[in-house]
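One protein chain is absent from this view; the other protein chains keep their places.
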Amino acid sequence: MAQNTTLMAAVAGGGAPLPEGLPGRPRALRLPHGPKVIIGLVILAVFVVVAIIGTWAAPYSPNATNVATWVRHVLVPGTGPGTGVPAHYYPLPLPPSSSHLLGTTVFAQDVLSQLLASTGATLFVGLLAAAMATVLSVLVGVTAGYIGGFADESLSLLSNVFLAIPGLPLLIVLAFYVPSAGTSILLVAIIIAVTSWAYTARVLRAQTLSLRSRDFVEAARISGEGRLRIILVEVLPNLVPIVAASFLFTTLYAIGVYVALAFLGLAGSPTSSPAGLWNWGEMLREGFANNAVRGGWWWWWAPPGLCIALLGTSLALLNFGIDEFINPRLRVAGLSRRAAKRAGIRVRPSFGVTAVVRRKAEPGGEVAAP
Amino acid sequence: MSVAARTPSTTASVAAEPALEGRNLTKYFSVKGGHGIFARRARLCAVEDFSIALSAGTVTGLVGESGSGKTTVARLLAKVITPDLGELFIDGEPAPRRRPRSYTAQVQMVLQDPFSSLNPVYRVRHDLVRPLRIHHGATDIDAAVSDLLRRVALEPPERFANKFPHELSGGQRQRVAIARALAVRPRVLLADEPVSMLDVSVRLGLLNLLADLRDRDHLAILYVTHDIGSARYLADTIMVMYAGKLVESAPSATLTDSPAHPYTQLLLSAAPDPDRAEPPSLAGSGAPPSLISPPSGCRFHPRCPHAMEICRREVPPDVPISSGHVAACWLHVDPAQRRAGSNGGEAPPEDGAQPRPNPAGGSPDREHDPMSSTIHEEG
Partner (left out) sequence: MTLGNAHLTPNAEVPADPAAGSAGVADPVLEIRGLCVDYGLGDEAVHPVVDCDLVLRRGHVLGLAGESGSGKSTLAMATIRLLRWPGVITAGEVLFHSKPASGERRTVDVLSAGEEELRSLRWSEISVVPQSALNSLNPVATTRAQFDDLLRVHRRNLSAAERVDRAVELLEMVGLTADRLRSYPHELSGGQRQRVMIAMALALDPQVMILDEPTTALDVVTQREILEELMSLRDRLGFAALFITHDLSLLIELADEIAVMYAGRIVERAPAVSLFRAPRMPYTHGLLHCFPPMHGERAAMEGIPGSPPDLRALPHGCAFHPRCPWAMERCRSETPTLVSLAESGRTAACWLHAGDVSVPQDLDLPDPLQPAPGAMGAAAPRFRRSSR
C-alpha cells in the first residue's frame, strides 16, 4: 500500500531525492561507514602494506633454499646402515619455529618469505586487471548507453559475446598460448581484464541509459554543453559508486582468477625459465603437488589459502558497504530493523501492522517541541 | 509583478516580429504498436500542423492534457528534437539548422521536474557557472552567479550557491533551474510545466517570478501547463491543444470567460473551481484518442456533444471568432460554407454565441480503451 516512503527515506538520511528542504550533509562527505566497511578497509590496508614492503620485509628470499638446515631429513626405509644400500634421506618441511615463523616447504624454502613476496604480485595483478577491466567497461558501457543507436547495438553485442564466453576456459587457452604470460604481471592482468569487463559494462550501460533520460542531462544539453563534457562531467560522477563497487568486485574476481591460473600452473613458475612470479596460487600449487595436505604440513598451504579468503572477505565487505551507499533502501532496512529490535518491536515486512509504542508521558503540546 | 499592470508593454510588442515562431510544426514519434511478436513500429503523431508565435514581453500559455503534445511543442521550439515538418523563425529569420550555440543562447528551456533537473553531485554554483562559461566566457563569474540567484529571489546568493540540490526545497530548485536558463541571457524562455511538481503554496511565487521576467526583462515566455487556471493567471494568450492539434487560441481572459471550442469548454468545466455558481456538468467525457490512428476530421468529434457529420469527415479550419480569438471548430463556420452533407448535424448556435454545453447531449460515454497498443505519453 502506498505510504510516505519519501519521508521514511529522509528519516534515515537516504541518498534518494529528499522531500522539501531537508538539510543534509553534502553527498561527497557521506562516505559509507559502519563496521562492515571499517573491517574491510583495515584488512585491505594490511594487505596493501604487506604488498609494498613484503619483499623487503621478508626474512629470506622466497627462492632461497638451504637443504642442510631448513628441512628435516628422514631416512628412507630400507636404506642406510645395515641394509647395504647407501643411506637415502627424504626431506620433510619444518613446522613453524622462531627461525621460520611459518615453517618451511619441502624444498627447504621459508614459507613466510614466500607468502610476503607473493602478496605483492597477487594484489597487484588483481588491482591492475580490475583497473583495466573497469576502464574498458566504462568506455564501452557509458558510450553504448549514452550514444545509443548503432553504437549501442554493436557494443552491447560485443559485451554479450564476452559475457557468454565461459571465462576460465578462455583464460586457460589464452594463458596456454601466451607462454610468457607468467613472467609478466602486465600480460596476466590483460588476459584477466579482457575476460572480466563485460558484466560491469552491461550494468553501466543500463545506468547510463537511465541517467541519460534524467532531466539534468537534458538541461545540460539545452544550455549548450557538448556531448563529451556531458558524459564526463554530468553523467560519470553519478556512476562513481557503481564503478567503485564493480571495481572491488572485479578485483576480487581477478585475484581469484589469477590464483586459479597459477594453481593450474599456467601463470609460470618461479623456478621455470623464464621465471614466473611468486603468488598465492603458485604457493598452493606447490603445496598441493607435494602432498602438503596429506602430510599434514598445514603451514605450507593454509597461509596462502587464508590470505585469499581474508582479502576476498575485505573486498566483499567494502562492496557491501558501497552497495548500501548506492541503495539507501538497504541501509534504511538494516538500520531501522536493528533499532526496532532494540525497542522490542517485531518488524514483519510481509504483513504490515504499524507498531504502537506508547510514550511514557501523555501526549501533549510539548511532545513535538524540538 | 502585477499581472494587470503590464498591458501597455504587451500591446507595444505585439506589432514587432515574434521573437520565436514555429510554423506548421509536425512531429511524429515511432512507437511499438500491438502486442508480442506482432509488434510493429507504428507512427504516433504527437504534434500536427501547429503554429505558434512567442513575442517579447508576453507569456503564451500552452494548455492541454497529458499526451496532447504540449511538451513536444516546447521541445521542438527548444530544438531538443527536430520537427518532421515545419520551420522555426527567430525575429522573422529562419532559425539555423541543428542547434548551434547561437540558438541556445537565445532560446532556453526550464524543465518540469526540479527534483531531477539538477545534477545531484554538484552544488548550485556548478549549474550556473557552466552556461555562463559556455556563452559568455570567463568574466566575473562569482558576481554573475550572485546576480542570477538574486534575480530568482534566492537570497543571500552566497549561501545558495554552495548548496547541493537535495538541500533545497522544490520551489528553490525550480528557481535554480530558472536561474540556469537565465544565465545564458536568453530572449525566449520555454517553461515546461514549471510548477506542476511543486507544493501549492509556492506555485504562485514561481509564476510571479515568470511574470517579473516578462515585465522587467522583456522575455518571450512559453508557459506549458495542464492547469488552465494558472495559465489564466500568468499568460497573456492561451493556446489549447488537443491530440496534437491547436483547438483554440485567444487572450487568456477571453478564452476562459467565453470559450468557443467544445473541448475548451470541457476543460474549463472539469477544472476545480470552488467559486462556480452551480455544479459543473461535463459535456463530452471519455479519453483522448489514439495518436497512432487519430479520428478522422476533427479529433475531438468522438467526444464532442455537438459533433456533426462534417466533423467526422473534414478537419476544421481555424475560424476567427474575434480579435485574436481563433477556434478550430465547424460550429463557428457559417452553415452555408460548410459543404453539403451535414444533414445529421444540429443547427449551429446563433452567430457569435458560443455553443452552450448541453447536459443532455453530453451523455457520459464511458471511457473507452484508447487503443490496443501502448501509448508512450510524454512528459
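Note that the chains are named A and B in the order they appear, and that numbering of residues resets to 1 at the start of each chain.
Quick note on the criterion: contacts are C-beta pairs under 8 Å (C-beta built on N, C-alpha and C of every residue); 3 or more make two chains touch, one makes a residue touch a chain.
Here the structure is a predicted model, which means the values were calculated and not measured.
**Q** Considering the complete complex, which visible chains touch the unshown chain?
**A** The undisplayed chain, in the complete complex, is in contact with A, B.
**Q** From the listed residues B:I141, B:A270 or B:V333, report the one that touches the chain absent from this view.
**A** In the complete complex, the chain left out is touched by residue B:A270.
**Q** From the listed residues A:A164, A:L228 or A:V353, report the one that touches the chain absent from this view.
**A** Residue touching the absent chain, from the options given: A:V353.
**Q** So which bits of chain B touch the chain we can't see?
**A** 1-5, 65-66, 169-172, 199-205, 208, 211, 226-230, 232-233, 252-253, 256-257, 266-280, 282, 285, 287, 364, 366-370, 372, 374
**Q** Considering the entire assembly, which residues of chain A contact the chain that has been omitted?
**A** 1-8, 10-12, 19-23, 332, 336-337, 339-340, 342-343, 345, 347, 351-359, 362-365, 367-370
As a working rule, only the chains that are shown with their structure count from here on.
**Q** If you average the CA atoms of chain A and of chain B, how far apart do the two points sit, in angstrom?
**A** Roughly 52 Å, centre to centre.
**Q** In the complex formed with chain A, which residues of chain B make contact?
**A** 78, 80, 101, 104-105, 108-109, 111-113, 115-123, 127, 130-131, 134-135, 164, 166-170, 172, 177, 180-181, 183-184, 199
**Q** In the complex of these two chains, what residues of chain A are touching chain B?
**A** Touch list, chain A to chain B: 17-18, 20-24, 26-28, 214-216, 218-225, 234, 237-238.
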